[in-house]
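Shown here: the complex without one of its protein chains, the others still in place.
Then we have subunit A:
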Amino acid sequence: MSGRSKKNYTTSLQKTLTGINGFDEITGGGIPSHRPTLICGDAGAGKTLFSIEFIVRGALEFREPGVILVFEEKAEDLSLNVASLGFNLKKLQKDGLLWIDHVHVDLSEIEETGLYDLDGLFIRLDHAIDSIGAKRVMLDTIENLFGSFENEAILRAELRRLFSWLKNKGVTAVITAERGHGMLTRHGLEEYVSDCVILLEHRVTNQISTRLLRVVKYRGSLHGTNEYPFLIDEDGISVLPVTSLLLKREVASQRVSCGIPSLDAMLGGKGFFRGSSILVSGTAGTGKTSIAAYFAEASCQRKERSLFFAFEESPQQIIRNMQSIKIDLKKYIDAGLLQIHSSRPTLYGLESHLVAIHKKVKKFKPRTVIIDPITNLTSVASISEVKSMLIRLIDFLQNEGITVLLTALVYDKDKSIQADEGISSIVDAWIQVRDLEGNGERNRGIYIMKSRGMSHSNQVREFVITNNGLELVDVYLGPDGILVGSARQAQELQEATGAEMRTYALSRKDRELERKKLVLEAKIASLNEEFESVRDELNKTFVEEELKKVIMEKNLKHLTQNRNSRNIENGKSNKK
């Protein structure tokens, strides 16, 4: 049966895009064109939704009209059920892109009286396909026919005829079937539809359900055989390709600030590489979220979008708490630069978280992503599962060139163990915030455990959270080891006192010198004065004598004149 009518399409397998998020990637282009594809799974696995999305996306995105043949739900119920996904089946029907036919199968009212065939179904399908020129067909769930006809041999022959008829008709068909015990389908439909079989599962582990999709068979095409988690939400189905760790991504040498200048300084002064992954680990209450908030703020200040996934706090809580250290995240949220998504880790399975993160990243296109904290994810899965999920996540983000900051909670008890969900080897930079206990107080020390590709400080800094934000303070390295907190402050105070004392002593000496100088200067002044007075004295006698001499001369002259006037005859002799 596998060889039937396959020769019609010997050329390389044509594929039809489903338009379902991520599915076309894992199948390398969708499901095989002009062939039937079987979608099987348990009740509630998402078979009908998958098929409807295939039809509706085909109509909306590829303008390929589709026919829906439902055996279970009535057409109205179907429209109603998918309306929540934003699919308007009524409008599509009106636009001639969709044809819905509800095949009502009644179990009791039919009597079988001899040989028959399912020509009625063929005619209906043929009519529907020709009426709108359909390229896609969905049969949901054709197995229901098994309940209403006694003659299974006829039914099986007719189904086989139907599938080969669909092939010849050239439509790409999707057929859903319930999963059976030990078989893919309850009635062995996989025998007839052997080109492509997709299995949808709904697995519950630790009370948390994860939806999984697996391509069981895809004749003539390479396909991933992994189980791919998928998510059903308001946008329909999103399948997450499990990205392979090929390590071929492009790297950037650009650096981005982490928002804390002193931490940047420890990282060679420039911060992290763009597109790198950073792990911030630390015990409870060491300020991991604060570092993350700084990182987000720095990103927003660069006008780069940032996406914050919080597993512990609600957005409002984060905004309020960060206001206490002078970070106003609300401003950036309002500006559309920051989005905070909070969810409990137990909301859904690990893989679904990954899908959800994927989707939001694809939608928001951030340059930085923060996940706070990754350790909470262990409540829904084992550590090894968390690790594999994180590897895939980091891989995905780095391929997108997104810088990612993860925080990890380290439990106090096993401080020696580097509890980081084992991802420290795949992150590019690892910062640890650690409690430094002593002197009856708890202080925070920050180290850079590693930072690939850059020089970084090997020192422990004290990490202080103040009303004005985070600060890194050099710890005091003394003879008794490092001093932090109040001990450091005391030490600093002591040093400051010493310094003060020294300056005091210094100034006192200065003053003494000054005074001595003043005294000496005073002495010099008085000596000067003395000298002046001596000189004055000397000058005085000299002047007096001079004066006396002048006066005497004057007097002598006067006297001589007087004598001459009395003795005129002798006047000439006196003139000499």
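Just so it is clear, a contact is a pair of C-beta atoms (placed from the backbone, for glycine too) under 8 Å apart; a residue touches a chain by one contact, two chains touch by 3 or more; residues count from 1.
The rule is simple: contacts and distances are computed from a predicted model.
Asker: From the list "ATP-binding cassette domain-containing protein", "Circadian clock protein KaiB", "Membrane protein" or "Endospore germination permease", give the UniProt name belonging to the chain omitted from this structure.
Answerer: Per the UniProt record, the undisplayed chain of the complex is "Circadian clock protein KaiB".
Asker: Could you tell me which of A:52, A:145 or A:408 touches the chain that is not displayed?
Answerer: A:145
Asker: Which listed residue, A:124, A:219 or A:302, touches the chain dropped from view?
Answerer: A:124
Asker: Need a quick check: the contact residues on subunit A for the chain that isn't drawn.
Answerer: 101, 103-105, 109-121, 123-124, 126-128, 145, 149
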